[in-house]
Structure formats: C-alpha cells, structure tokens
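The other protein chains are all here in position, but one chain of the complex has been omitted.
As written, the chain order gives the labels A and B, with residue 1 at the start of each chain.
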Amino acid sequence: MNSKKTINTQGCNRLLSLLALLALVPFQLSAESARLPAGPSGQALAFTCAGCHGTDGSSVGPSMPAIAGMDPEVFVDAMKAYRQDERNPSIMNRIAKAYTDEQFEAMGWFFASQRLRLFPQPYDPRLAEQGARLHDDYCEKCHENGGRPGDAGTLAGQWMPYLHFTMEDFISGKRKWPRKMQRKVDAAIEEAGGDAIPALVNYYGSQQ
Amino acid sequence: MPRRMATAGVVCLLATLLGAMIVPAALATTQPLGGTTEPDEGLMIDNFDPETGKRIIPNERCLTCHGDEQQKTDVRDDGSPVTIFVHSKQIENSVHGSQQCTSCHVTIDRVPHRKAPAVVVGCVECHRETWEQHKDDPDGEYARLAVVNEQIDSYMQSIHAQPNALDQSHTNATCYDCHDGHNVGELGSIQRSEFRLKNPQVCGRCHEEALDEYRTSDHGKAVLEEGDSEAAVCSDCHSTHEIAPTETDKAQLAITQHCGDCHQEAQRTYFDSYHGQVHRLGYTEAAKCHDCHGGHLVKSEDDPTSEIHANNRLENCRNCHENANKNFLSFWPHGDANDPENYPDLWAFKVFMETLIFAVMGFFWIHVLLWLYREVMDRRQGKGFNEDLSKPDLVYYRRFPAVWRWIHFLFAVATMTLILTGTTLLFSHTAWAKAVVDFLGGIRMEAIIHRTAAVIWLSIFILHLVLAIRNIRRNRATFEWFGSTSLLPNWKDLQDLKDMFKWFLGFGPRPQFNHWTYWQKFDYWAPFWGAMVIGLSGLVLFMPGITSLVLPGWSFNIANLVHAEEALLAAIFLNSVHFFNVHFRPERFPMSTAIFTGVIPIDEFKHDHRLEYDRLVENGELEKHLVQRPSRRASLAASFITTVLIMAGLALLTLVLIGLVTAPS
Partner (left out) sequence: MTPLNRRTFIQAAGGGAALATLGFPSLVLGAARRVVVVGGGVGGCTAAKYLRKLAPDIAVTLIESKPAYTSCFMSNEVLSGDRTLQSLTFGYDGLRGYGVEVIEDSVVGIDPERKRVQTAGGSRFDYDACIVSPGVGFKWDAIEGYDEQIANQSIPHAWYAGPQTQLLRNQIESMPEGGHVIIVAPPNPFKCPPGPYERASQIALYCKHHKPRAKITILDAKDAFSKQGLYIEGWTKLYGYGTDDSMIQWVSAAQGGAIEGLDASTRTLVGLVEDFQGDVVNIIPPQKANAIAFAADLVDGDWCPVDKRTFESTRHQHIYVLGDASSASKMPKSAYAANSQAKVAAAAIAARFQGKEPGDPTFVNTCYSIVGEDFGISVAAVYSLDAETNSIEPIPGSGGVSPANASPEIRKREVSYAHSWFKNVINDMMK
C-alpha cells in the first residue's frame, strides 16, 4: 500500500538518494558507524570479507563467488543458511555463526551498494552457446537478464568453479533446491543430458 | 581579528564548493585496475525503496512469468496445476493500469517467490486511503472514488462482508471474488459491458443453483444466449454491493424495488394494488414480484413452465392463499384503474368515485368559502350572531342525549384511527407513512390496529342504526318521517340551501332552520353512505377467503379501489367541511363543544334553529329541553377533547393532502 500512490515522488527520492550515495561513497561508512554506536558498521563488517571475496566483494578467485552488487536479501538468506548449517559445509558455516541478523543485513546493504567488477575467465564457446539456449528455456524466468544480479542471485559473470560447486551441491542434495528449481534443472538435464550443467555454467562464465 | 574570521569563512565556503567538485575526481583516481565494471545502470540498492527498505518489484518482473502467453499455468508445490496468467494489456487498459502489481499484492516481497504466495489484496483500505488523500483535488481525477467508497460502505454492511459460517477466517465474498481487479474498466468502457454480461457467471461461481435457474429464465436467456446487456443480470435485482440475505425484509424490499427499474408500469400498478401497498410499507409476506413471477425463473406467461402461465396460476396463488379457489384467477394483480381498455370495470368505478369526490368536495368547499365570506362581511358591518361573552348564557338547550354523544366520540376516534392506518397504505410512497408504520410497531401491528378499529367502527354504526330504529319505533305515534325533527332530507332543505346561497351572495336574509339544518343532515348521511361503502368493501378485503366463495377475483380490485377512494372522501370531507360547518365558521370559532357537552346556549339555538325554537315555544315544550349551564369542569373537559380531536383531524387532513400532492402519477 505504502508505495502505491507515490511512485513518482519515490522515483525522485530514489534518484536523489542514488546521487547522494554516489557522491558520498567514501564518507557514508564512517558516518554510519558514528550513527550506529552499537557494534561495527556494515562497512567494517563487509571489509573483513574482502580477503576471500575480493575488494568490496568483486572476487578474483575462481572458487569464491563474487558478492559485490549482490541482492541484499539473497545475501542474508545465504548467510543465514550457512549459519544454520543448511549448506554443504565450507569455511562460511564457521564464519556465519559470528554474526547477528542485523549484521547480515548491514553487510547485505554494503555489498548491494557496490558495483560488481567481472574478471574474464576461460570458457567453452560451444557449451556457452548451448547454455544460452538452455538458460532461456529453463532459467531466465527466475534468473532474469541472463542471470544478472537479482533476487535469484548472481549468475552472469559468476566464477565457473563456484557455479559448478553450487550445482553439485544442489544435485547431490547437499543444498536445498529453491522452489521450482529442481523441476527446471531436471528438464534441462533431460534435454541436454550431461552437458546441461557445464553448458549453463559456461554460458554464465562467458558473460564477462 | 573579526575581519580575518570573515575572510576565513569565505575561504571555507569556496573550499567546500571546491571540495564538492574535487571529490568525484579524487574518486576516479581510486578505481582499481583490472576487471570490467558493471555498466552504469544503477546499483542493486536502487531496487529497494529508500524509505521503507522494501524491494521495488517492477511490473515487468512479475509479467516475466505471469504475462507469458506460452505458459499460462504452473504447478503448485503439491504438484497441482494453477493458472498464473494475467493479461498485461488488460491491466494496462484498466483503471488500475498505472499501479504497481505489488501495490495491491502487498505480500509479494520476493521474486521468484520463496514461499507459495497467498493472494492477500486489501482493496478497501487502499481505495479509502486514496480517496481521503485526493477527495479535495481540484482536477476531479479521483472523483469516481467517491462512488467506489459508497459501494465499499454498502459492501461492508452486506452479507458478503460477513464471516463465512463454515470458515470464519474468510468473508462470504470479497471484492476480487466478483471484480476482476486486473480488468476493471473505466465508465463506459468495453470492459464494463463485458463485465456486466459476465455477472451471472461471476455470481454463479458460488450461487450455482441460482445460476442454473436463471439460465432458464427470460432474463438469463437474453443475457447468456443473446448477449443482451440490457437484460437483467443478478446485480440489477440484488444490487451490486448492498447485498442482504434474500430472506430478510431488506433484501426483499430492495429486489421488488429493483424490478421496477426496468418494469416501471408493472411496478406502478403493483404498488397500486393491495399487495404492493402493504409490501411497500414493509409487509414482505405480501405477494412480491418474484413470488408470482418466480425470481430466478421469471418467464413470460406464454411459457407453459412459467409460474404465471394460466395453468399454473392457481397453484401460484396457493403459495400464500392456501385455500384459494378458482375465483382468485379473475383477480387482476396488476389491475390499472387508469386503463379503460383492459380494466373498464375498474376504470368505471374509479371515474364514479372520483366524480363523487370532486362533486362533493367542490360543492361544499364553495359552500364553505361563500359562508366564510358572508359571515366575515356581516361581522365587518356589525351584523350577525355574536355571543356576548361578558354575559354568558345561563340557560342552555339540551340537544344530544348522552348515548349519542358517546357514539359520536367513539365513532370519531375509530374513524381517525382508520384514516391514519388506512392512508399509510394509500400513500405508502410517503416518508410519513413509513414513519407512522414504524411508530405503530410495524406493518403487522398496523394491520391489527386497522382491523380492530374497523370492527369498533362498524359496531358503532350498527349500534346507532339499532338505536335510531328503536327511537323511531318508540315515537312512531308522533314521528313524522319528513317532520321538523327528522334527519331525512325534505323540500325545505332544498329551499334552505337556495336561501343560504342567496344570503351568501347578499341577495336575501339568512334562512331560518328546523331542528336539523341541511348541512347537518349531510354531515349525517355522508358518513352513513361512507360506512356502507367502506364497510362492505372492507369486509371483502378483510376476509378474502370467504368473500371469494361468492365474489369473483376482480371484486377485490374494486373493493380495494372504492375502499380507498371513499375513505379519502370521508377523510377530506370530515376534516375540512364538517370542521368548518361545526367549528371554524366565525360564529363558532374556534370550536363547538356541543357534541360533548350535549347542550348549546339558548341564544345559539334560537339563532341556528329558529323554527324549532318557535315551534317549541308555541307548543310550550321548550321548558323541558332547557338545562343549566354545564359545569366549568365539564366545559373544560369537553373543550379539551374537542381540541384534541380537531387537532388530530387537521393533522390527518394534512397528511392526506401531502400524500395526494406527492402521489406518483
């Protein structure tokens, strides 16, 4: 209800805050910590991630997902899942247990405020082409715009080894499928067999 | 020192401005090497509302799945199929075209949906709030919301807004059960006429039986088979939002009212009928349109399955009149006294009655006006009869024995009661009629009161007849049928009438009268006649079962007509002409209490009944009619009762006149 009649003004507000944010990226963080005396700021928390996920979340390590520009709610979902040991254990299970929901949210906002930088990675053009078709048929509705960052995570330009790990975890049952995803993946595999997952991963990796 | 500070201030300001320009440049130098940055199409946070932190979900995002014509269905988590398609073009063309999907679907916060989404849409709140915000807008862009909010208020009172008896967590029906929120058209749009034609199906989703019946009806065939959007759909009869349970008076009254939106003539004649009159006052047991025509099954009388087909009619009547016999079939449910072609008998009665009313009233109102004129003129000239109030009469003439005074009192009260309760039917269109019915405790109570008063009234009439006959028998030796004390009209009355008119117009002296003046005789015989007519027709209506054994059905129409017309005549005559003759003419103004004290001053008797006075003096009989002046207490009581009755009579006259003036043509 709240957003309904004020779409236009909201648009303006959004634009203004965006401009404000862009102009003030270097300052907002300390300001935030000044305003929020209880505990470390979202920026301070997010800075500690950079050793594994790259500066501001733009990872250069192929096994570590890029988290810059990530959907903040997807981020929080992921962190909560790690904290509750609902994903195939990695170092993240141990790290996520250190944070509160509010800290996850603060970090989520920080990464959502960053621009994702993508780094070229080798891929198989033939598989990528096949993957593009599979993506359009089975994945695009949730992972819209070729899997660009959104409420279904970041696939486009994501590191391929990380994507492979993720799909292995889904298929082996070590990570819970999101609603409807299993059906779609099964259908893609039915169509393209063993090539389906590599094709999709190569397609996402090809977007650089 | 101060000067230096001022300079420093200016420098600070400039430096701040400079800083604002430098910052972006400085930022540029800190961009790291390597990698391709996302194009400048905004940041992820732009997808969130800065005010609320809520995700902004553009409609296109929703339509990715919900607008896909190739895949209009999806499967639920339990594997069952579900239609997810919404017609984006339809939405764009609807009144909600510029809304965000999530403005209404407020629970949708994630796309793709993490949980199976529940359709939770709060139409009411939004329309109310929007109207509150925009009702004073000068451009009137939101003007239609005024109507929408009225509809909402109606809906909130309706049965549809009540919790469902089997599942209290839901209302019986909510906005989007009937309205396709994605396809609400502007006024006059194609969507609206399509929506109208779909109305039976929409209602039929829940009211299946009603729809099945409706399909077979003339209305249903026209709408569903011929696509005639002019023919009645559910909401035309049941209303759109103010829907009450059909067993309630409210719903039945509304439905009957709505029939007339199209069938105006039928409704007019129905409301003129006894059924219609009592129904309109809230007596919903009386036959309504759908009782005879079949609500959802309404068909023309040619259709053998129609409830009003000749073969089915008696059965139809028996729904209410259990013992109805064949005579009922000749009743004219929509009998129209204004229609000489189809209902010549009824028309004739009406013409007769109205002629009578106009003649009597016309004559006597002229009589009243002229009399008034004459007395006023005489008084101006110092002539005429003037009671000397400083020397009140000590001697009175005894004119009415106690029994007649009681009879007149009871008769007057009963008559007024009958007028009041009866005219509510006759003028059931008026607000006062409904107020009176409410005051009396409802139409059912009123019916009891009317009938009770009628019984008393008739009993008094009969009692008076018995007494009169007994008196005549007792005095049969001396009683002269056309003598000076008889109420029977005679030639002298005609002569008196002529002389009165001469006097009115200044062409002669005031005539001298016997014991009964001609107007007093008329005041007697008019109600006498009225009592016969009203009484007989009333009995016919009172006991339809018994009277139908001997009378044809249309006699009810006639009885209803004459009962009302004669009652009208009596009500107007008694409360105007009779009141003038007895109370209001200047000689008597403000009132005569004679009918309650039973006596009049001897001077007044001498003035009004000179011939009788002279006769009594001549015969030496005057003495035995003379009495003492009534006690002060008796005078006061009589004045009080008279005042009350006069006031009541005038009030009734007013109500009747209001009813007549406002009567629908």
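Here is the rule we go by: a residue touches a chain if its C-beta (ideal position, glycine included) is under 8 Å from a C-beta of that chain, and two chains touch if they have at least 3 such contacts.
No experiment lies behind these values; they were computed from the predicted model shown.
Student: Which listed residue, B:54, B:87, B:207 or B:398, touches the chain dropped from view?
Tutor: Of the candidates B:54, B:87, B:207 or B:398, B:54 is in touch with the missing chain.
Student: Considering the whole complex, which of A:44, A:81, A:167 or A:181 touches the chain not shown?
Tutor: That would be A:44, which touches the missing chain.
Student: With the missing chain put back, which residues of subunit A would touch it? List them for me.
Tutor: 17, 20-21, 23-24, 26-45, 47-55, 59-64, 72-73, 76-77, 88-91, 94-99, 101-102, 105-106, 108-109, 159, 161, 165, 168
What we mean here is this: only the chains that are shown with their structure count from here on.
Student: Centroid of subunit A to centroid of subunit B, CA atoms only: how many Å?
Tutor: 69
Student: Along subunit B, where are the residues that touch subunit A in the complex?
Tutor: Touching subunit A from subunit B are residues 20, 23-24, 27, 32, 34-38, 42-52, 54-56, 61, 64-65, 68, 74-75, 77, 99-100, 102-104, 106, 110-116, 122, 125-126, 129-130, 133.
Student: In their complex, what parts of subunit A are in touch with subunit B?
Tutor: Interface residues on the subunit A side: 1-5, 7, 10, 13-14, 17-18, 21, 23, 25-26, 55, 58, 60, 69-73, 77, 109, 111-120, 140-142, 144, 149-152, 178-180, 183, 208.
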